[in-house]
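Structure first, commentary second.
Removed from the display is one protein chain of the complex; every other protein chain stays in position.
Up next, chain A:
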Amino acid sequence: MEIGPYIKLHRIKQEMTQAELAEGIVSFAYLSKIENQKTEASSNVISLLCTRLGIQLNNETDETIRDKCQQWYEMLFEVNDKEELIKTYKELNSLMYEHHSDSLIMFEIHKIRYFLILGEYEKALTQINRLADMSGTFDSLHQFYWYKFKGNYNTAKNEFNQAMRMYKIAEEKLNQLELSEEKIADLQYTIAVTHSKLRNTLEVIEYAEKAIDIFRKQYNFIRCAQCHIVLGISYRRIRMYDKAIKNYNLAKHLGQLSQNKQIIQLANQNLGYLHSTKGDTKEAIHFYEEVVDDQEVVLVERVAAATSLIKEYYNVYNFEQTKRMISRSLELLETKNMYDAYKLFYYIIYTYDYAIKKEKDKFESLVINEFIPYLKKHKDYANLVIYTNMVAKHFEGYNRYKDAVKYYKLANITYEELVSL
């Protein structure tokens, strides 16, 4: 990396203005030229600027840094140990701070993904904003990761259209680069998942098949399994149930070979949903029950399974089991103090809780005054259709036909909105 942008990056990291850094050494206008590579400063000036920034101009450790960076980048993409990830990050951060390294920009760009993986979305955004000024000096490889990780940020915030725009720009950069097949496949997989979120079923199949071709050659079971799950979802959506089930079962088999519970139970959750949509409640319940009690599975998947069971049992009027699953869901949620992240699940649980207990006023107040507005705000049309329909049926049960019709109409409008997406 050229010394000018390197100085600029360090200055920005330390939140110094150009005037502050330049004071007593050069004019800030000249510093600007140095940073933007419009001029070549003398080694004396560079040395003074670096001293002020606390940078050592010593290339002996550059190879060490480069190797460590590669190691850390790999950790950001595969099954990894969180402790190791953080430890390596801290070591690299110190090294980068003290030594001039060509790897600095790539490291700073990869920090975006690092913060996202740790769930530190604010830090990821801060990092994006800090690097935005510099993005004009990025080479093609930097730009590839820059757009990919900005897309990752959008994904984390459920901004899937914007995420797709970023991924597509990253995809265009592939023509200018010679990346490993694995890295290409990771982007293709990411695009497949994003298309799935946007319900672009045919594109999902196109990208997931490309990615799986590469992962298969590398015998990367876990990545193949992830692709099979995405494919399963798409085949379910176009009602090719046998193909969907085949893909889910392949994912489970690969999960078993890798001893990866997350994959196995994600496949079970989706199998449960598939059978639920086919009206095969018994099978749906069987698969959901597999997920709920597995303590090795991430909490959000267990809660999703538990709330799925609430709905299944409720729909077949098995209120004893419905109550059991309501308690179970609340127990699971008590383990985490993350009300906001799990708000949707809380709404679902209490909706059914009040419905079962026939607490009419609480049900109406929650669903009409809180749940439905929440779903509208988040443009969650699928759930909006389900719960406006539930409210309509509730009113129908009390012979309040005018109110029932109002909510059936809302369900209809929402459904039209959904299918036009």
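Here, contacts are C-beta pairs under 8 Å (C-beta built on N, C-alpha and C of every residue); 3 or more make two chains touch, one makes a residue touch a chain; residues count from 1.
By our rule, contacts and distances are computed from a predicted model.
Asker: Since a chain is absent, check the UniProt entry for it and pick the matching name: "ABC transporter ATP-binding protein", "TusA-related sulfurtransferase", "Phosphatase" or "Stage V sporulation protein AD".
Answerer: UniProt protein name of the non-displayed chain: "Phosphatase".
Asker: Quick one: say which of A:Q18, A:T88, A:T190 or A:T322 touches the chain that got left out.
Answerer: If we include the chain that is not displayed, A:T190 is the one touching it.
Asker: Which of A:T88, A:S101, A:Q127 or A:T307 touches the chain that is not shown?
Answerer: A:T307
Asker: Out of A:L48, A:L118 or A:L257, point to the residue that touches the absent chain in the complete complex.
Answerer: Going through A:L48, A:L118 or A:L257 one by one, A:L118 is the residue touching the chain not shown.
Asker: Would you mind spotting which of A:I3, A:A185 or A:A404 touches the chain that isn't drawn?
Answerer: The missing chain is touched by A:A404.
Asker: Across the whole complex, list the residues on chain A that are touched by the chain not included here.
Answerer: 75-82, 113, 116-119, 152, 155, 189-190, 193-194, 196-197, 199, 201, 222, 226, 229-230, 233, 236-239, 260-263, 266, 269-270, 272-273, 276-277, 296-299, 301, 304, 307-308, 311, 344-345, 348, 380-383, 385-386, 389, 392, 396, 401-402, 404-405, 408-409, 411-412, 415, 418-419
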